[in-house]
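Presented below is the structure to which this report refers.
Note that this complex is displayed minus one protein chain, with the remaining chains in position.
Note that the chains are named A, B and C in the order they appear, and that numbering of residues resets to 1 at the start of each chain.
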Amino acid sequence: MSIRDILETHPQPLGGDLDVRVRCIETCNECAATCTSCADADLGESDVQELVRCIRLCLDCADVCDATGRIVTRQTAADLGVVRAVVEACVIACRASRAECERHAEHHAHCRVCAEVCRRCEEACDDLLASLALGRR
Amino acid sequence: MSIRDILETHPQPLGGDLDVRVRCIETCNECAATCTSCADADLGESDVQELVRCIRLCLDCADVCDATGRIVTRQTAADLGVVRAVVEACVIACRASRAECERHAEHHAHCRVCAEVCRRCEEACDDLLASLALGRR
Amino acid sequence: MSIRDILETHPQPLGGDLDVRVRCIETCNECAATCTSCADADLGESDVQELVRCIRLCLDCADVCDATGRIVTRQTAADLGVVRAVVEACVIACRASRAECERHAEHHAHCRVCAEVCRRCEEACDDLLASLALGRR
Partner (left out) sequence: MSIRDILETHPQPLGGDLDVRVRCIETCNECAATCTSCADADLGESDVQELVRCIRLCLDCADVCDATGRIVTRQTAADLGVVRAVVEACVIACRASRAECERHAEHHAHCRVCAEVCRRCEEACDDLLASLALGRR
């Protein structure tokens, strides 16, 4: 069962591309969990002192992804300005977290995984923004 | 890529059954998203007045599942008492939300989906609690 | 005791205007709680059908305020681009929630309170954005 299954049962579904919306929600939720896990793995490393910025940015990214996943999930009486602003903030948080994780990717496998998940979340958010812009025409 | 991929890269992995932990995290995150979506679908129904308790319990369940998913994801320096208490609260929140959704399952497909996801989350949380109890022996 | 007390003990405090930062954190946290309460009070009203958009926007606003309050609270290794993007999203979420609450302020005292708290949060976020812009010069 997936988020798509329940989105499709909504009595007043939002228009627009459902695939794009589903992918945005799924990657936001995946990225929130992955950033939570990466910050936690950083904390367990012997060189934690070198990973302070990574922890900080992963905590921020998890919080923004959580809020974004919730807001994009809601279809009733949406305010597109709010959706757009939080998805844009999510792109920026993912990009910052990815850039920092990439710096540690050679030494820490969790940063490698996290950078990849952040990249996918960035893309899925960008795709939703593009689809919302199309919707306004 | 899944939460398992990043959990496995942790420098100081918690012992215990990783499958059980992964399933608990995955179902908590799935249940948080599903309850957010069910509360939102309820809001869009013409009989929203009948669904007030369903909305309330789904909002609570989403909040508890979110916190539980984050806490079970963390492996560094865990306090088992905290983990156990929040997972127990999650079981209770899922059970309440499921019982209410089941009452509306005949009329609303989103409640049917949500009840099923809550049930799976309850089970996965119960399995984690059992595995933590074993770990203490 | 207040958030200021603990911010002042940080080993590497962020520069900038501490009053402005404290006020932004405090109003984000107050607005998250107030929007949670307003959505819940809406749910208890006999005209809940008329309040669906108010509930939706208050839920979104609570989620964005929560994430924003957490991120502005953190002082270690901040990324100003992330801070700015999430505070901007917060302004937009507060504005949408306030506008909708104002429509119901005559009939519902909770909407009156919530509109006022959203307005204050908007202002405090705008003040932080102005102070961050000054900091870049």
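Throughout what follows, a residue touches a chain if its C-beta (ideal position, glycine included) is under 8 Å from a C-beta of that chain, and two chains touch if they have at least 3 such contacts.
The shown structure was predicted, so the numbers you read here are calculated from the model rather than taken from an experiment.
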For the chain that's not shown, point to the residue among B:Ile25, B:Val86 or B:Cys111 touching it.
B:Val86
Residues of chain A (touch criterion as defined above) contacting the omitted chain:
40, 43-44, 48-49, 52, 55-56, 59
Contact footprint on chain B, counting only the chain that is left out:
52-53, 56-57, 59-61, 63-64, 66-67, 70-71, 74, 76-79, 81-82, 85-86, 88-89, 92-93, 96
It is residues of chain C that touch the chain not shown, namely 1, 3, 5-7, 9-12, 25, 29-30, 32-34, 36-38, 40-41, 43-46, 62, 66, 69-70, 73-77, 108-110, 113-114, 116-117
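We adopt the following convention: only the chains that are shown with their structure count from here on.
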Residue numbers at the chain A-chain C contact, same meaning over half shared and different meaning under half, come out as same
Between chain B and chain C, the Cα-mean centres are separated in Å by 27
What whole-number Å value describes the gap between the mean CA coordinates of chain A and chain C?
21
If you look at chain B, which of its residues touch at least two other chains?
40, 43-44
